[in-house]
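A single protein chain has been omitted from the complex, and every remaining protein chain is retained in its original position.
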Amino acid sequence: MANIAAAPATAAVAGPSGPRRRFQFQAIIATLPMIIIGFMVFFVAILFTIYWSFTNSGMFPGWGWVGLKQYEILWNTNNWQIAVSNIWLFAIFSLIINFTVGFLIAVAMDQNIRQESLFRSIFLYPFAMSLYVTGLAWQWILDPNLGLQNAVQNWGFTNFRFAPLGDPGQAMIGLILGGCWQGAGVTMAVLLAGIRGVDQEIWKASKIDGIPTWKTYLFIVVPMMRGAVATALVLQVTGIIRTFDLVVSMTGGGPGIATWMPAMYVINAIQSKLNVGQGSAAATMMLAPIALLLIIRAVVSWRNERRAGMNVT
Amino acid sequence: MTADSFVQTSGATTKVGTNRDALTGPNGPRPKRISPARIGIYAFLIIVAIFFCVPLYVMLVTSFKSMPEVREAHLFNLPREWTIDPWIKAWSTACTGRDCTGLAPGFWNSVKITVPAVFISIIVSQLNGYALTFWRYKGAEVLFNFLVFGAFVPYQVLVYPIIIGLRDVHLFATLPGIIIVHTIFGMPILTLLFRNYYSSIPIEIFKAARIDGAGFWQTFFRVMLPLSVPITTVAVILQVTGIWNDFIFALVFAGQSNIPMTLQLNNIVKTTFGTVEYDVNMAATILTALVPLIIYFVSGKWFVRGIAAGAVKG
Partner (left out) sequence: MQSSVSIHDLSLSFGSVNVLEKLSLDIAQGEFLVLLGPSGCGKSTLLNCIAGLLDISAGQIFISGKNVTWEEPKDRGIGMVFQSYALYPQMTVERNLSFGLRVARMPADQIAERVKRASDILQIGPLLDRKPGQLSGGQRQRVAIGRALVRDVDVFLFDEPLSNLDAKLRSELRVEIKRLHQRLKNTMIYVTHDQIEAMTLADRIAIMKNGVIQQLDDPHTIYNKPKNLFVAGFIGSPTMNFLTGKLAGGNVALEGVNIPLGKYSMQKAIDGSNVVLGVRPEHVAVGEDARKMPFTIESEIEIVEPMGADTVAWTKVGGQSLTFRAAAEVPLHTGQKVLVGFDPSRGSVFDAASGDRI
């Protein structure tokens, strides 16, 4: 790099002209792909999808406005109703299990465990496996003829029953199990990072105050973990809404349509039923909770900024 | 208490310390007792660890058994007779609906998709992160927020418009098409990752480069890139894992000639002519999961950093 310090420095001082403007121009060129894609895909595409949900699109996108008719059809479709109730079930149980188990593991890992990195490798490797593979593995374990049920029976517990995937009422259990197996580890990692972010001196202070360890975790550390909890929550929710691979591999949506999910409904509508209008309506419905979550998050962080600005330091 | 202790009054010069003989009473480090709580914690962790290991163990064990042994339904037993036939079959001769070529073609397709997609998506995101951190121009923030929003949007919302878009440029169901799709969907998180990382680099380095006369591109290649090795490693790991493990984009955008491993696995497993060959299926499953799994075990701490980095948002 030639040392022509004089030229750019004075030019920068003189005002927005010369080298400064050239740098900006190059910056714009470098980020042009993002501009195009950011704009087109994540803005325009969403708008299109939403728009088409209000049209009578069939195999190809159309322009005939039909108001909320697609949504009426959607909510009257059995498949969709089942898919929605499934995802609520899946979401609630997954969140509860992942957060509870994840938190407990994180606290345990925080206790100066000797083989901490070994344990961490074990808890996180499911994250490296695709959800599809996860689904297959658990499908095999829960196989009603050759899987867990029979293995345990062969050990002598002849009354052992555990093959949820064959039973429409219980199949979701299998899905939740597989999903949590994959998700608990990541939740644990994020929550552990939050726990470790607590200043060591707070721990010292609580020790001097004589506060037992578990109370310190519950009353002092957990309230300080808002950021980590929010992050884990967002990660979980976005993953849950997208659930597709896991279902395809584990149950294919079955038995029957017992384990259908909204994501499957959308893909099915577009690829098999060739009904763009329905697919778009379903997709827009999937978007709603995410949009809500993001709005809440934005409001919360906006309020936090305002409150922080009012602080006296 | 004891006769040994006596007080030094503060005078002009005070002797530091006192005279003592043998130490009576508690001294030295606290005696370590293994409390029940500690045992409980270890027990808990071990039990959970076993639960996490079970699927991998079961898959491995099943894949080395022959079908007759599998049918004995002793899921957790080690194979009586170890055989690698299922593996060979899974790789080269397992049948999908249309042909019996095993997973091998899927593997190569995955490679063909993953390598370019990882490369492109990282370069683009790195550039974006760099530009956004150091060169702020109007409108960039807004677009960046849209991008970040895109990281949370469920793919299914965008799938159909992208299909239309790709069809219009004749890239639907082609290799470039799916590479583009992976790049697009990888950009939000990666840009965020790189931007957060670059924000933590002291801006003085950047200013020093500018004073030295380096321009936009020079600064990027000579200064920022060498500094970004750790975060690039994390990004590569994240992307390779994500793209290799992808299923839904492959399903929609890959087309018949570019079926990656996950999709090929699906075709093999869901095709049953007669009896289901569980051992072959398990071998196939492990083969499909192998690449990211190896990367994970080799790069351990980078992976963890990746999760933490991707997770620490805003």
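Letters A and B name the chains as they come in the text, with residue numbers starting at 1 for each one.
The rule is simple: a residue touches a chain if its C-beta (ideal position, glycine included) is under 8 Å from a C-beta of that chain, and two chains touch if they have at least 3 such contacts.
Quick caveat, the model's predicted, so the values are computed rather than measured.
Visitor: Give the residue, chosen from B:25, B:97 or B:226, that touches the chain omitted from the document.
Guide: For the chain that is not drawn, the touching residue is B:25.
Visitor: On chain A, what residues meet the omitted chain?
Guide: Residues of chain A in touch with the missing chain: 199, 201-202, 204-212, 215, 219-220, 223-224, 308, 311-313.
Visitor: Residues on chain B that touch the omitted chain in the whole complex?
Guide: Contacting residues on chain B, toward the hidden partner: 1, 5-10, 12-14, 16-18, 20, 23, 25-31.
Keep this in mind: only the chains that are shown with their structure count from here on.
Visitor: Where the centres are mean C-alpha positions, what is the separation of chain A from chain B, in Å?
Guide: 15
Visitor: Please give the residue numbers of chain B that touch chain A in the complex, ascending.
Guide: Residues 38, 41-42, 44-45, 48-49, 51-56, 58-59, 62, 70-71, 73-77, 124, 127-128, 130-132, 135, 137, 140, 143-144, 146-147, 149-165, 184, 187-188, 191, 209-218, 220, 222, 241, 244-248, 251-252, 262, 265-266, 269-270, 278, 281-282, 285, 288-289, 292-293, 295-297, 300-301, 303-304, 307-308, 311-314.
Visitor: In the complex formed with chain B, which residues of chain A make contact?
Guide: 1-5, 7-9, 12, 19, 22-24, 26-28, 30-31, 33-35, 37-46, 48-49, 52, 61, 101, 104-105, 108-109, 111, 113, 117, 119-134, 136-138, 140-141, 143, 145-148, 150-151, 154, 181, 185-186, 189-190, 193, 227, 231-232, 234-235, 238, 241-242, 244-245, 248-249, 252, 262-263, 266-267, 270-271, 276, 279-280, 282-284, 286-287, 290, 293-294, 301
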